[in-house]
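One protein chain is absent from this view; the other protein chains keep their places.
When the chains are written out, they are named A, B, C, D, E, F, G, H, I, J and K in that same order, and each has its own residue count from 1.
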Amino acid sequence: MSILIINGPNLNLLGRREQNIYGSQDFLEYFEQLKVNYPDTKFDYYQSNIEGEIIDKLQEVGFSDHQIILNAGGYTHTSVAIRDAIAAIEAPVLEVHISNIYSREEFRQKSLLSGVCKGVICGFGLDSYRLAIEAVIKTR
Amino acid sequence: MSILIINGPNLNLLGRREQNIYGSQDFLEYFEQLKVNYPDTKFDYYQSNIEGEIIDKLQEVGFSDHQIILNAGGYTHTSVAIRDAIAAIEAPVLEVHISNIYSREEFRQKSLLSGVCKGVICGFGLDSYRLAIEAVIKTR
Amino acid sequence: MSILIINGPNLNLLGRREQNIYGSQDFLEYFEQLKVNYPDTKFDYYQSNIEGEIIDKLQEVGFSDHQIILNAGGYTHTSVAIRDAIAAIEAPVLEVHISNIYSREEFRQKSLLSGVCKGVICGFGLDSYRLAIEAVIKTR
Amino acid sequence: MSILIINGPNLNLLGRREQNIYGSQDFLEYFEQLKVNYPDTKFDYYQSNIEGEIIDKLQEVGFSDHQIILNAGGYTHTSVAIRDAIAAIEAPVLEVHISNIYSREEFRQKSLLSGVCKGVICGFGLDSYRLAIEAVIKTR
Amino acid sequence: MSILIINGPNLNLLGRREQNIYGSQDFLEYFEQLKVNYPDTKFDYYQSNIEGEIIDKLQEVGFSDHQIILNAGGYTHTSVAIRDAIAAIEAPVLEVHISNIYSREEFRQKSLLSGVCKGVICGFGLDSYRLAIEAVIKTR
Amino acid sequence: MSILIINGPNLNLLGRREQNIYGSQDFLEYFEQLKVNYPDTKFDYYQSNIEGEIIDKLQEVGFSDHQIILNAGGYTHTSVAIRDAIAAIEAPVLEVHISNIYSREEFRQKSLLSGVCKGVICGFGLDSYRLAIEAVIKTR
Amino acid sequence: MSILIINGPNLNLLGRREQNIYGSQDFLEYFEQLKVNYPDTKFDYYQSNIEGEIIDKLQEVGFSDHQIILNAGGYTHTSVAIRDAIAAIEAPVLEVHISNIYSREEFRQKSLLSGVCKGVICGFGLDSYRLAIEAVIKTR
Amino acid sequence: MSILIINGPNLNLLGRREQNIYGSQDFLEYFEQLKVNYPDTKFDYYQSNIEGEIIDKLQEVGFSDHQIILNAGGYTHTSVAIRDAIAAIEAPVLEVHISNIYSREEFRQKSLLSGVCKGVICGFGLDSYRLAIEAVIKTR
Amino acid sequence: MSILIINGPNLNLLGRREQNIYGSQDFLEYFEQLKVNYPDTKFDYYQSNIEGEIIDKLQEVGFSDHQIILNAGGYTHTSVAIRDAIAAIEAPVLEVHISNIYSREEFRQKSLLSGVCKGVICGFGLDSYRLAIEAVIKTR
Amino acid sequence: MSILIINGPNLNLLGRREQNIYGSQDFLEYFEQLKVNYPDTKFDYYQSNIEGEIIDKLQEVGFSDHQIILNAGGYTHTSVAIRDAIAAIEAPVLEVHISNIYSREEFRQKSLLSGVCKGVICGFGLDSYRLAIEAVIKTR
Amino acid sequence: MSILIINGPNLNLLGRREQNIYGSQDFLEYFEQLKVNYPDTKFDYYQSNIEGEIIDKLQEVGFSDHQIILNAGGYTHTSVAIRDAIAAIEAPVLEVHISNIYSREEFRQKSLLSGVCKGVICGFGLDSYRLAIEAVIKTR
Partner (left out) sequence: MSILIINGPNLNLLGRREQNIYGSQDFLEYFEQLKVNYPDTKFDYYQSNIEGEIIDKLQEVGFSDHQIILNAGGYTHTSVAIRDAIAAIEAPVLEVHISNIYSREEFRQKSLLSGVCKGVICGFGLDSYRLAIEAVIKTR
């Protein structure tokens, strides 16, 4: 089994961007740590600011035995096209958010994706990704 | 005269994707058949999952003598930018949908594009494309 | 197989009524032409300004082997009762509109009928009816 | 005392129409049974698919000593004119529905008539009519 | 010149119906009085409870030199089809209401017809009709 | 078979409370009368002002062979938790209201419970309870 | 009896202002003509661009035997304070509009004043004022 | 450190209730398993169908060093009072849901609590609780 | 310390205006009484029907040591400009209403001012003013 | 005469809870002070976090000669049942709030209770309770 | 050519009022500076807190060769009457705002005026006025 983490727009700026909301850690650094902590799991990582490239990637791995962890960033709230891609593929998709989107602006409290994802983990900082991995590999 | 069919996001998965909604036929296969059935018409085909590439393509052919048949997929419901491209070009654009979008989720029942398209054909499965061709070339 | 075209309120005025929107051709004249163009198909035509008479007609032919092409005019946007009739009968109903209702007043952009029709063809002038016939008899 | 049952559009199709929602019994058959079960009560029955004819009938008996049981079908949700007729007449009107309209489509959950009816009985299949009769004649 | 007064649903009950709102005078009685007061004007009168018959009548006189005074009753608030008929014909239509609809229920405060009528007169009891006649024939 | 009547908040005040809306009869008095009128049926009665206690009671009898008649009072319009309880149990629940809630304040016209109840009886005063019993035991 | 005509903001520009909507006649000129046409009636005229001055004037004459004809211009759609003044005084107020406000921008289709006025006359150009006078003095 | 799991209304029915949505396992059974899997952690469990008792419990432990995992069931969508309790106390509260509330009824897609919780875990069946525990004790 | 009471539009009509809502006492009479009852406090009074004059007055005293009691009448529900004046000045402003605005028309239930006032007192008739004075001078 | 103060959910935490909003004083301490300041008045105090217990208490004293001061906390915004209890009893109920609810979250700006309370006092901190007492006993 | 700057309500308080939003400079001081910086341009300045006086001023200069720069303050969001004045006059009007109204309260994000102004400049502090002057005189 293999886990693909997909990060959407502006998540490449983690550590530099609005640190009071998103924390000060760079994602790739965090990703390395994850690989160390879960030595038995194969991880892939993909980031793009382009909506359609996220769809390309979902389609590319969506018919293999990947499990997908998706933080679609700002596209979470506006993309019917990504929603359709998630519904179209066979691989399960878990939605994660670093910040608690439900305590932020009105437009950020509605996800177009949640309804077709397997589950949602939101508000635990970067730890949201680890919890999604736990959801997939069920250590206990 | 030349007809360009543009398919938007996830329509490259036709035949694999939610077959109860979209049917089991692959689009390229269907496209070959169309070319056979309309031997006197020149056809082009373009598919992209990227909103901006669809705009690029609309602009590219939009000032020539093409007629455009557009299924913008999920961007139908969210893209002011594609709407603006359709309004900006000179070539007429016909909107098609495979499924009956008006019998699906609330957010899928509103098209941002219809208002600037020449007409809309919706709900006839892949046959929606043939009807759009008929609209263009008026066999009778 | 037999095709019944049902026209709703004010469509008996075609050719006289707001010609910039609906064109200058009388419907019956157009209907004669259709019969000439499709000599192998049996056509019936019915027009009424009365909502309930449209329901009566839908019920009358709805359990035979007719295919129905319906332009419900102004009732499109207000009639739950016609919607219920379409859902109640067995014959498939295709919704057509002469003008592009999606580029007109807000209240005209929502059809109560589309959700229970087989498909929708809209915006091609009187040619919308021919396209609906093509949808039924599939000449290619 | 006399009880008039008025059925609105498409209720003449009971037994043929969407049986999973409306059941398999014909209304006239059911009506005969009611007459047998309530031998001391005089019953009349009227059905029309035309909104204005329902108004005509309400006016016709509305100033006599009838009690009216009304299932206005699809007009329930759209007819200010029937509402006005109910408010205009002196005879009490009881609203009934076969299906539970509150568990169906959003637009079907709002009745324009309930506010001016004496009471509402909804969701008991054809038995809703019997309960309305009980409401009128109070067997206990 | 000829003036046609069209009354919609339940206005045949004037004098009997909710007298606190609509007054105690019968319309036909009032109509006779109007004819006496305007001896130089030709008047016609039509009343129907059926939406489509009102459309039929509008179409019938709408291309002659009639001026039409319309009180569409409950259809005022729900009928796109009557609106379309008014827009379709050439004769000007004046909208009148007996009661002040703007001080009544929310759903009664919106007229679908006003936007295509020449003008609106509302709230003066039966005198609203006389004012509409004054608007047509301009006694001063 | 046994019938449990559950009354929600403030229904213990019947006979004292807003008599123009709810009438002047005490509920327990009425309940005694019901037992006399239906001697072959076993009745239980429960009243609580506490939302969660109503849920407790629904759960307690909801997996036995009871039929439940519920007037949830003010919780009708606000309680997702009672709705969930009704959906969770096996016993059918009939919703009743003494007053016609559809002719009262806007917020009182929407029931969160109706969608998961077997049926709704509303507006007949205390007689609404008798009609619900008739719905259960079908005397004819 | 005396009739006071009150004109609100920008109505002093009549004849200069958006002539396609409001016509080319100056109001004072028109007012002189009215006085000639109704020699037996006493007229007063007041115009102000200031909401509170319109209220002052309504209060000043509102407890005498005036009849008031009010075109509140832009304040029609925003002024609870003028509405309150109309409700507070004893003199009847008739609302008039030159243009058909119901065929213009959405925000202009709702009058805050109509609900407390005696009646509304709208869309007849300057002739709306004459009709209001007819409503007051009932020439026939 | 001690973890308190609070379950709201109808969650005592897990295993019996709508198994297609909530699964077939009893919560207490699952809770025992959790205690075995996390032997180093102290767990408490509380369930109530009464909104105010959940508030009582939150207040009782909210100023100690507990971490609270809360599934408020139906109160999630309606309780400002529980929201206020979470905001009032010092202990962090994690919101969990068994089903994916974002793919269910519209009213169930909005949580009043999320905005004041530390984070949300939703849609993983009973495993949602384990993930919340992982969020608290960070096994890696 | 000095207390300024500002009354907005139509409050100069107290005692004459809709007595069932606003009572029969003249405000100036009441004001004299207040001065007698609070002999140690300096009072000023200002009334205007003009929105901008209320702003002028708020600005004039708003940087001195006045405490302001404001009943903005109809401007309460429509004036962003008065709201801005309250926010701009340093003196605290207390909002009062004579009637209970929350039990009246929908548009009267929302105050644009409350959010920037120190507090709101509403529904106690003229006594609302005395309570506001108590709020300022804290007799106990 | 006797005054009962009822506090709803989380108001037992005053002094501990969000002190920037609710202040640092414990309510019971404040209550003792009130009793000292108003030695001639009999006071009772009741607090509960349970909606239905607040209803029980309102009913218990609501037909005696109590005057009730109610701060329903979070139930203010969601409880039709408490609203109904207030409307059902004879004793007048005064609504108070410590914070200015109109300057907080959108959902907190609407009270379901105000419409049936005698009056509202809001935003004066704990002093809101003293002002309510003044409203009842009218010291001047 | 002459430029008239009109400032609406509370803008006379600039420099004293909410300095975090509006800055610390007095407008007249700033205006003197503008005159120095644009020595070849004739400037006029007008400020009023009264909506109708702003309309008076717009009318007064609106048919001369002035260009008008308008900051209507709080009336921006509520005044149909000022909108009508702008549409009525011939002189072009440029809308300016000191703060970025689109990042503030919801009600402040909608301008009723923008639709009839030549353009909008917003968010640059007092420099917004200079940019508007640049828009008029086009220094490059």
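As a working rule, a contact is a pair of C-beta atoms (placed from the backbone, for glycine too) under 8 Å apart; a residue touches a chain by one contact, two chains touch by 3 or more.
Keep in mind that what you see is a predicted model, and the values were worked out from it rather than measured.
Although it is not drawn, the missing chain touches A, B, K when the whole complex is taken into account. Considering the full assembly, K:121 is the residue among K:4, K:61, K:82 or K:121 that touches the omitted chain. Only one residue from B:1, B:21 or B:88 touches the chain missing from this view: B:88.
Chain K meets the missing chain through residues 37-38, 100, 102-103, 111, 114-124, 127-128, 130-131, 134-135, 138-140. The chain not displayed touches chain B at residues 50-53, 55-56, 59, 63, 78-85, 87-89, 112. Chain A meets the missing chain through residues 8-10, 12-13, 16-18, 48-53, 73-78, 107-108.
Operating definition for what follows: only the chains that are shown with their structure count from here on.
Between chain I and chain K, the least number of touching-chain steps is 1. Chains that touch both chain A and chain G are absent from this assembly. Different-residue interface: chain A and chain B share under half of the residue numbers found at their contact. Centre-to-centre separation of chain E and chain H, using mean CA positions: 62 Å.
The mean-CA centres of chain D and chain F are about 23 angstrom from one another, to the nearest whole unit. Residue positions of chain J with contacts to 2 or more other chains are 50-53, 78.
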